[in-house]
Structure formats: structure tokens, C-alpha cells
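Every protein chain of the complex appears in place save one, which is left out.
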Amino acid sequence: MKHLTKKKIDELNDMAYQIRRMSLDMITYSQWGHIGGTFSQAEILACLYDHVLRIAPDNPQWEDRDCFVLSKAHASPALYAALALKGFIDYDDIYTYCRIGGLEGHLDMLETPGVECSGGSLGLGLSYSAGVAYGLRLKEAFHRRVYCLLGDGELCEGQIWEAAMFAGHHKLDNLTAVVDYNKLMAKGFINELMALEPLADKWKAFGWNVIEVDGHDVEELCNAFHKVKYLESTGKPACIIAHTVKGRGVEECEFNYKWHTHAPSVVKANAFLHELSCTYDKAKGNDLKSAANGGEGDLNYIIEEHEYEVR
Amino acid sequence: MKHLTKKKIDELNDMAYQIRRMSLDMITYSQWGHIGGTFSQAEILACLYDHVLRIAPDNPQWEDRDCFVLSKAHASPALYAALALKGFIDYDDIYTYCRIGGLEGHLDMLETPGVECSGGSLGLGLSYSAGVAYGLRLKEAFHRRVYCLLGDGELCEGQIWEAAMFAGHHKLDNLTAVVDYNKLMAKGFINELMALEPLADKWKAFGWNVIEVDGHDVEELCNAFHKVKYLESTGKPACIIAHTVKGRGVEECEFNYKWHTHAPSVVKANAFLHELSCTYDKAKGNDLKSAANGGEGDLNYIIEEHEYEVR
Amino acid sequence: MKFDNESMREVFGKTLVELGEKHDALIVMDADLNTSTRTVLFKKRFPDRFVQCGIAEGNMFGVAGGLSYAGFVPFPVTFAAFASRKALDVIFMNICCPKLNVKIPGCYAGVTAGEGGPSHNSAEDIAIMRSLPHMRVIDPGDNNELRSAMNEMMAYDGPVYFRVPKVIPPLLMEEMQAFRWAKGIVIREGTDVSLIGTGIMTSICVKAAEFLEAEGIHAEVIHMPSIKPIDEDLIVKTAKKTGRIVTVENGSVYGGFGSAVAEVLVEKYPVKLDAVGIKDSTFGSAPIRDLLIHHKLTPKDVAERAKNILHAKNVQ
Partner (left out) sequence: MKFDNESMREVFGKTLVELGEKHDALIVMDADLNTSTRTVLFKKRFPDRFVQCGIAEGNMFGVAGGLSYAGFVPFPVTFAAFASRKALDVIFMNICCPKLNVKIPGCYAGVTAGEGGPSHNSAEDIAIMRSLPHMRVIDPGDNNELRSAMNEMMAYDGPVYFRVPKVIPPLLMEEMQAFRWAKGIVIREGTDVSLIGTGIMTSICVKAAEFLEAEGIHAEVIHMPSIKPIDEDLIVKTAKKTGRIVTVENGSVYGGFGSAVAEVLVEKYPVKLDAVGIKDSTFGSAPIRDLLIHHKLTPKDVAERAKNILHAKNVQ
């Protein structure tokens, strides 16, 4: 194992905090989004964007870059935060989340620099990632790697297993899947709604190497990425099963399916931010604001208001 | 184990022969069809239709019947043969295979008595079967069972694994899948095109009991069916992996992907029939005939011929 | 126009429960969206007749086919985008071809997934679903009609696709009118131009007609909830009357509702038609209101289009 310095560990945890804080800001401001799956993957994204991925923020199309695909695209705020923190997009772009011409509620690779795959419909990302990995190998770009972050609930989708079979068969060892195993899908616990266990056995039976880690421990995560990159080039793709807590960081949201998709009121959001900043020992910073009406899409407005002003 | 009598074994093998012979007749007469996957499942269908299934040929909709779903519907000639042998349909119906108003090239449950599921597109049958199994349990029809025959190449389809996960999660122990593991898909060997092994591990990892048998040995097959029905009601669905030979019964066709889908000339068909009858020690019977032009769908005919007579 | 205070998905959920009381065979299936689609109400009332499928739509529709074959009337529930795009072959093979009695709601239909963006909005569902053999297609206009349509479809033995938008809709009609197959409704009589809406867009047409009236243009407004089969007679009747048609849908006009009306017109009584909807694009990610404005689907836009078609010189 390659050990991380204390400083690096602090940096990564700090980035995870920033990702959560900015995501909360985005979701509160737009009054739309998925807190649970966004928070659970904060450390995973921090490690990828601050330690693992070969990327060039000033040149998103750098031809030597690694490729990261967020298959569980509903957790895009975390990715947007990471992209903003690394400089792919402007910090203020986060306030355009879910606005005409702004950042997509899920992901749009044509619109956002650094986003390598459009998404929003679950189950698709691993096939696409396998395609990129296959293509890179064909181009003999052996140093470029592909990472795909999957939801655990997403693993119900059969196309994931088609892709797993494909990657296993074609021995795509430049491909790493990470499962954000936060134990919940949208409406409840996975083991109640559609049990996944024995999960590691599934991946193994489809021809993959498997590593299980604590998905909130940046050291364990980085070690796992290091391992699949340098120590286990055994001709197999690798799956990192990252055990996480859905909604991690805010007690009310943890393992609580009600916070899978739901935007907090401004009051609630500020309480969440306070909790986050205590946990991470940070100054809370500015109060969060909301800009949208949100709600049920009342046609009243569009029919009765005569002046339509696009916000 | 419940032992089969010698007589029963002979009967089952005889039925498997009849299934092959009639299928060959159908495919030759219509000049369309899939010999390989039809022959490989002959013993499986013989055991199901002559020993395992609770069915009533004079009342295809018998409310106490078991349900058999042929997911690999391109091998329908074997099923039509079994249905004709049991009396669900007339013997002569086999000469309407692939004709307007006749037996479907794949399967049409609305048109053919005894066919419980339409098919032709691979990967769908196990979901449907799981639906029937779930429904039967809900109706507390505990004695009725559902059997679904799958191709091995078909297991590439992700929906199979969605269904496997569903059946495992819901503990559908009234559902039995049989895999016709004939080692080939349409265009070659499975382990070359899209490797499936370790196959038993896959099913186990999705929550199923697994039994592996020689799929041409009627005794082993019947024992396996007996076991899943009476001895292993462990709250899990069961998968019988039946090791078979694609094209089994005619040497030229065995493990030969060229005979996956291809209709023999009349001369060739008669040679095949001869070989089958020698193997099974049967009189060859009437010569096989072909009624169709077959071929590439030459538009010439439809454009230049002025009188269209439907055959 | 009167305004309702209940969202259509809520009415959908409640109606499922009402129907569940009447029909023992009714089964509701979920692909991990029950609190969003409001099938959670059915789940609580009839836990035994609620089938959880996880996030696997293909399998859900296949299981629905099997359940139907076993004698049940399944409602496999997911968003319209996924119902129309994720499992089409299953719906075709295991539901449409064998004409099985499966009712398929398309939740958050059209533009109403709003912020969900292209992946969650459904612009193509009408085009796709009406191309399937034996499939009937409904886009109800308000809560009463949604409830009525759901009752009506239980009396029909065959596959049905119906849109369930995520909006609080206005009440389209003062008095409740029953949904009937292949029947459109004249909401407002007019002589100059016909606005034919489907689903929630009819309410947009009603308002557009008010704008037009203010300018002295008498628009006829027709509501067409039954897209397949469609009300050919009414289409021809209004075409004869006004000679100018504007269709309005929140979806793609390629093969969609406007196209369905066009098919009838060219066959029976060709007149000019302008199809309002989107063309070769997607509903992006924004609040529904902003999307309607952005894609020019507001009453003012419709009124504008009506005036254009009215003032265009008669080409024939």
C-alpha cells in the first residue's frame, strides 16, 4: 500500500466537506435534487478528483486524461461541486443548477466541461464506460483509465450485468467500477426491496476482481484505487464495493429514504449546513438561500399569469 | 431419488426421437427454422411433457395446470412436436409452420393451444415466468408450478438477471428455470463470444438453487425435476443447468453453429432422418418433403408475377 | 377556469385504491418510485397486491405479462420516460402482441418531470406507444377525467397506456364528463380556428382562446384525451367548420398527437394544421413553468400560432 500523508488525508476530507456543502447549496437554491446519494459519494468523488484521476481542468478534452462516468447521475451535485472545486466550471455555475441554460438536473456531457457522459436514467453508465475502456485499449492508450460510479439500487438494472459480462469477457482491466453501497435505493432499504447480497459473489461470478472498503475512509478508498491500478492488473476489470451511509453527514438524512429526493427548506438547509460544519470543524459561512418556488408544477401560474418572465 | 422404470425411460427417449423427427420435418417443409437449439432440448421437452408437467391436452386452459414457458422460442418446432404428440394440436398442423394462419415461426400464445407465452425475442421468458409464478402463489395455487426453458446464449440478456434477482428476492420456489447449456449461441461457441462461466456461481449469487445434469439423460433430468419439486422447497427458485449438445442427434449439426438457423435441402433432410432413425433404432418412415421456395425474399416475384396465389 | 388543488399523481394514487376496492384482481407494481408516483397509497391499503420490482423496468413489464396471464390486472408503474423507452420490446412482445390486460401509466409525463431533464421528461411517449399494435393511448386533461379514464380502462380487456402528468391541473370542465374511448369534447365553440389539445395542454388552449376572443377571433377548443383510438368524426367536423387546426401537446410532434390528427385529416378532410409541441429536441432540466415558456407552449404562444395559421393565405 502507498500511504497517504496526513496532509493529503486532511485535504481529501476537506474536499468531501466542500462537496457536501456546495451540493446542499445547489439543491436548496434550485429546490430540487437528491441529497442522500449525493452525500454518500462525497469521499469517493474527493479521492477521484483530488488524487486518482489524471485530468487537466484547464483542458477538459486533454487527450491523455482518465474518464470518469457518474452512472448514478441523480447525484450530479457532488460531481458539479468537484468540477467547480477543480476549476472545470465556475463556482457560481452551481446556482444555475436546474435552470434553463444552466447545469442539468442530471448530467449533460454536451453542456458541462468535465462531464464525460450524459445520464439520468439508471443502469446505462457501465456499458458506456466499458465502451470507452474498449476504445482506449484499441487506441493503445494503456495509461488512460476509466472509472464508473454506480448506485447500489442501480444494480437491479440488467444492463449493468450485461456490461459486467462484456467487461469480464473482454478483460477490460483499464475499467474500474465503484459501487456506492449506501444500502438504500429511492424508496427504502435495498435488502427489503430487492436484495443484492451476496454482492461480491455476483461481481466475481461475472469475471471481476472485487475489493470492499469503507467508502467514507479516504485512506481505504485511495488504497483500493492504488491497488486496482498498480497491483492487480490481472486481466480483469475491478469492482470497488464502497460501503457508505446514504445521506452521510447530516443525521436526519442518514439511511433515511425520505431524503433520497427532496429539497430542504432554507431553515432546514441552514441547520444541515450547521451540522456539517460542526462535524468537519469548519466555519459555517454564508446562509443558504432558495431561489425557486418549487412545488408541484401548478399550471395555474402559466395559465393565469399574463407576463411570463423567465427567471 | 425416484427411479424411472425402464419402460418409462424408453418412452421418454422415444418421445425425444419423435420430437427431433417432427421438428426436422417442420423445418424442411417450411424451409425455415433452427435445428441446433431444437435438437438440443428434445430430451428436456420429452421429460417435461411426458413426465413432469401437470397438463390436460383436452383442456389447454385447465385451471390446475402447470405452466411451461419456452423463452428460447426459436426452438419452437420441438414444442410444437411435443404439443402434437400430446394432442394439444393436430399432427398435421406441423405442416403449417411459418405459413399465414399456421404455426408461428417463433411462438404465439393467442394462436396455438398449449403455448403459454409468446416469444421470439430472447431474454424475456424468465420475467414472464416469474410473473406467472408470483401470481399463482398469490392465488394460493401452491400445487401449480412454472417451468422456463432458457438458452445459454440467451443468458447474455440482462433482463434474465433482473428476473433472476426478482425471483430470488421474492423466493419464488414454484419456479424452475432450465438452461439448455448447449455451449453455442447463434454464431459460435459461447466461451469464445461471451463467456458464461462460472455459470452455477452466477445463479447462486442471484439466490437460486442449482442442479447440473446431463441434459440428454432422461433419468438425470427427471430426477432433477423431482428434486426441485419435492426435495428442495427451500424457499428458493431452482435452476437446472442441463449440459447438452447443440444439434444433438445428427453428427453434421452437433456443435456446429452453421446449423443454428438453416433449413436443410430435402436430400440432406432425408439423410439426417436416416441418421436419427439409426441412432434411435427406428424405422425411417416417409421421406421428408419441402413445400417452400425459401431463399432471400426476391422482390422480383412479387413485382413481376401478376397473379398472387397464397400458398 | 376553476382550479383544482390536488395533483394528478395524487388522484392517480387514490383512484388506484378505489379501483382496488372494487377489483380483487388489480395489482400495482413498483420500480422503486412509489412515493413519487403515489402508488404508496395502494401499497399501504393492499400490501399483498403490491409487487416491488426494484429498479428494473424491463423485468417489471415482463412480470406484468405473467401476472396478467395468471388472471390479474397489473398496473406496472414507472415514469413515462422509462415506460416508453426502457422496456419497449417487453411491452411489445409480452403485453401488446398477446393483447394482455395490462394498464401502463406514464407518470411525470411529457414536460412534467421538469428539473429531471431529458432522461426523465418524455417527449416521444405518445409517438412510441401509439405505434405499438393493440395499444390504446390516453392523455387525460384533468383530475376528473383521469379518474374516469382509469375506471373506463378497467372495463376494457387489453393494453392501455395513459399519461399521468405531475401537475396540479385546472378543472377543464365545469361538469364532470365521463371519459369515453375515441371521443373528444368540444370545450368551446368557435368558427375561425380549431385548437385541439390533449392532456393538460387543453387548458392552455382554453386560455389561448380567451386571448384570441379578445382580438375578435372565435376559436373552437377541442379536448382529445383518447389519442388512440382517436375521434375522427369530431376532427373532421371541426375541420369543416373552421378549416384551420392547431394541435397542442407537450411532446414531440414527430409521430405524436399532432401527427395522429394529421393522419385523420389527410385521409378524411385535408385542411391546414399547425402542430404545437417540440421538434427534434428534448425537454431540458428546469421547473415545468420555465420549460413551457422556453419551448413556447404557453397560451400566448398558442394564440400566436393560431393567428399565424389564420392569416396565412389559403394555399390551395
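For clarity, chains are labelled A, B and C in written order, and residue numbers in each chain start from 1.
Here is the rule we use: a contact is a pair of C-beta atoms (placed from the backbone, for glycine too) under 8 Å apart; a residue touches a chain by one contact, two chains touch by 3 or more.
As the structure is a prediction and not an experimental result, all values here were calculated from the model.
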Shown chains that the omitted chain touches within the full complex: A, B, C
Touching residue (missing chain; options C:Leu273, C:Ile293 or C:Ala306): C:Leu273
Options B:Ile9, B:Ala141 or B:Ala186, residue touching the unrepresented chain: B:Ala186
Options C:Arg85, C:His218 or C:Lys237, residue touching the unrepresented chain: C:Arg85
Residue ranges of chain B at the interface with the undisplayed chain: 30, 32-33, 73, 98-100, 102, 104-106, 108, 118-123, 153-154, 156-158, 185-187, 193-194, 261, 292-294, 296-304, 306, 308, 310-311
Contacts of chain C with the absent chain, listed as residue ranges: 81-82, 84-86, 88-89, 92-93, 97, 118-119, 123-124, 127-128, 130-134, 228, 245, 252-256, 258-260, 262-263, 265-275, 280-282, 315-316
Sites on chain A contacted by the missing partner chain, in the whole complex: 67, 108-110, 116-121, 124, 126-136, 138-139, 158-159, 162-163, 165-166, 169
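Simple rule for what comes next: only the chains that are shown with their structure count from here on.
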Mutual neighbours - chains that touch chain A and chain C alike: B
Centroid spacing, where centroids are CA-atom means, of chain A and chain C in whole angstrom: 34
Approximate Å spacing (C-alpha centroids) for the pair chain B, chain C: 41
Multi-partner residues of chain A (at least 2 other chains): 156-158, 194
Residue list for chain C, restricted to those that touch at least two other chains: 53-54, 56, 58-59
